[in-house]
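Complex shown without one protein chain; remaining protein chains in place.
Up next, subunit A:
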Amino acid sequence: MLNHCFLCRNEDLKEMLESNKESLKLEAMKRIVGLIAKGKNASELFPAVVKNVASKNIELKKLVYVYLVRYAEEQQDLALLSISTFQRALKDPNQLIRASALRVLSSIRVPIIVPIMMLAIKEAATDLSPYVRKTAAHAIQKLYSLDPDQKEHLIEVIEKLLKDKSTLVAGSVVMAFEEVCPDRIDLIHKNYRKLCNLLVDVEEWGQVVIIHMLTRYARTQFVSPWREDAVFDENSEKTFYDSEEERRVDQSKPYIMDPDHRLLLRNTKPLLQSRNTAVVMAVSQLYWHLSPKHELSVITKSLVRLLRSHREVQYIVLQNIATMSIQRKGMFEPFMKSFYVRSTDATHIKTLKLEILTNLANEANISTILRELQTYVKSQDKAFVAATIQAIGRCATNISEVTDTCLNGLVLLLSNRDETVVAESVVVIKKLLQTQPSQHSDIIKHMAKLFDNITVPMARASILWLMGEYCEHVPKIAPDVLRKMAKTFTSEEDIVKLQTVNLAAKLYLSNSKQTKLLTQYILNLGKYDQNYDIRDRTRFIRQLIVPNEKSGALSRYARRILMAPKPAPVLQSAFKDRDRFQLGTLSHTLNSQSNGYLELSDWPAVAPDQSVRIVEVVEPLFLCVFNSNRKQKNGNAVKGESRSENESASESSLSESSSESGSESGSEFDSDSDSGTGQKKNTKSKPVMNLCCILICMCNIWHPFLNITYLPPQIIQKALLLIIITKLFSIHIVLSFSNQFVASCRCSLLRLCVFLACQFDAVSWHVRVSLQASFPVFVPETSHELLHRMTGKGLSAQYRFTRQPCIYGNSMVSLQLTLSNSSDQALENIHISEKSSTGQNIHHFNAIGELHTWTCGSVLFSFSTKEDEFSVSIQPAVGELLVPITMTEADFTKEKLTWCQKANQPIHFCVCISRFAGKTVGSGCLVLVSVALKDPDAGITINTEKTVMASMLLRQVKITLTNSGP
């Protein structure tokens, strides 16, 4: 009847699906999805549903997809009807439709369509939309699980997608890599640095997968950083070094961390602040497995923070902390109180916290921990109380100072009303007594008295074992206990029976006069017991202790066999052996290897070739600025080449003009923005990127200082115009050309290097000595962020002090700005807007000089694009405002005396004695820095007339020296 009803209902659903009205169809599909959700079978509607796969209504279509994916495996033939629709949809201009078509197509688990899927994946992997490429990465795993034979082809696709620069794709493709070919570590080499750098911007789920993969990777590629402080964990030390010899070799040369290793650690560290607990855990395990031991402490706080999260999160995190705390107590000791148990915690959380508290116990904190454990013993949760008693036992064995205290406490618990508490105490006391039995015969007697009241088999067995083992200490009581046992033998549990037989045998050997008959009786009872084990044991014991002609030599040693001193059990953490698994994995949680677990390899003794990770410059477009050869006196231009990742037909046209360039037309500077609006018809063709490529040719330089050219790019409509204007010389050559080439990268990435000159206040200052400016010895390569791409809506800017003399005047400091466009749209008309702050002048791209005073106040200006304006500020370090000058030693001392303004401060770790003479760029005022080594301290002296600057400089020098010191 019910079945009939169901069929009837399906009939009307079928009717609805076949009607012409969209709303009816939708209603029917909604009801069908409801059926699927409840787990009801709706497979017979397949033909009716599949007809609607090409529906225009997107919701209807999606619901049909849901249905298809669910039932396609069961109705393979009918499912094939829908394939052509997907193939069509794969070419849809809308990226969302392309992606969902691929998702569904790859989810249909029908082996026949494997070739179609393969083709679709290959095509989607080169799609313009990163979203579609992400879907392709997911499809790889689906296809692999459907047909593992496709592995080779899929690896090719993975290899291609690994090169992808989109943060959207990175996580998914690494996931596919882990599933399909986790052993092909060679595919990672070239992408390692990119992945490290992208990591922060990848979506959180992708981060987890990438971090786990990189952990594995790093363990195969770098040498162990755990060398110097291997003392820290004596236990695991042996496993890291196979032989003494090897170790000595290792220690002979100081360990230097591979920069790539450092890169990984550095780039993952901010992720500890993630809100996603899985990410935090992933980073923690990465640090645990990869970082030098002394850097490990950074993860502690974050892990403890996770304990505030949901119950389930706590459970996993506590498990991992338990494993960590065995090896490294110190890490979590300051946070001990975070592991105190609350009465509202779930039982498994309580036991884990107890485990950690026990692991953390040491001589210093044991009294606090024991006091805490005492309160737990009174808890209502008896399973937890039992665990607490075991924990007390472990503390007692591990820390000998408190053994007696613990033992006394446990004996008190023997009079507890709760049976489980007593039983657990007995078992723990038994283990404790084994360490020093002779002193505790009164405890054994006490337990013998309790024997009648204890019914828990394990506890009874434990007492019996104690009696037997130490029967010499309680010669009167033990036979009596045996007598009682003889009476109740048949009604006891197996484990108790076994121990009774044991006790009988031991007493027979030590005190045969009193117990001979009792033993005989018990052995006879045991002989006819129902349990095999007990019968076996009885037979064995009888042969062993009762001498007869057959027993031979063995019975002579019976006493030595049975009464041998037994080593005390070591009470160990249940988490002792869990460190064989990578932390944070399912296998670690279950403590058994789960399907698909990838072993973490040991560190290699010798690091594999580092150069495999070196990637050629992969900027799709960049602008090179070349210093012209200073020796060249005439107009020989040096040409920078624009390189791109892919082959690019870069045509360079060179045009020379004195002050302005003719605008090159013919290139379109519209970015290819595929925002899914469907305006792009030609999806098949390779993405065409219009790039404006700028090659800068350097003019010959007349002035020795002016070897740096200044590039003001002004993008006016469709061409790029470069104008170079200089105040002093007008000999610069401007080259501009635009060219068009094909690249696989969709984003038009425009990177411009601009030398920006800041002019500083040209107050003429009387320079006392004629000083010759010299060239800086060291120019740092690091650039500082000026405008983040998030703030700048795609436009990002970095600046760096080039420490080169400025072409615009001796009182300016040159600054290199790197602008890059990371959005997918063209940014037009980038310029420095007029709205500049007071007193500081900037030489604009298009040559508008402004002023800057010497002060360390920041340079404020703002970037404008066509639509937006971004304010930025540069706060230069004082040192950047100085120009080194050459000076004789005599002059140096003389000058030093002239200027009494000096600041002196001792610092530690100075490297050598050095002097530095310089002048401020703006005002040309003399600055002398001398660093003198006075063992063990050193003094920095700064002589200048500007007090404020002196103190600022002093501070910076001090910081730098302290940081760079050994």
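Quick notes
Operating definition for what follows: a contact is a pair of C-beta atoms (placed from the backbone, for glycine too) under 8 Å apart; a residue touches a chain by one contact, two chains touch by 3 or more; residues count from 1.
By our rule, contacts and distances are computed from a predicted model.
According to its UniProt record, the chain left out of view corresponds to "Adaptor related protein complex 3 subunit mu 2" among "Immediate early response gene 5-like protein", "Cell cycle checkpoint protein RAD1", "Adaptor related protein complex 3 subunit mu 2" or "Trafficking protein particle complex subunit". Within the full complex, the residue among A:Q141, A:N511 or A:S573 touching the omitted chain is A:Q141.
The chain not shown here is touched by just one of A:S107, A:T268 or A:S930, and that residue is A:S107.
Here the missing chain is touched by one residue of A:T403, A:T420, A:T791 or A:Q956, and it is A:T791. Interface residues of subunit A with the unshown chain, by the touch rule above, are 22-23, 26, 30, 33-34, 36-39, 57-60, 62-63, 65-66, 70, 73, 94-96, 99, 103, 106-107, 109, 129-131, 134-135, 138-139, 141-142, 145, 168, 172, 175, 200-201, 203-205, 208, 212, 270, 273-278, 280-282, 301-302, 304-305, 308, 310-313, 315-317, 335, 337-338, 340, 342-344, 346-348, 372, 375, 378-380, 416-418, 584-587, 589-590, 592, 594-598, 675-677, 785, 788-791, 793-794, 822-824, 868, 871.
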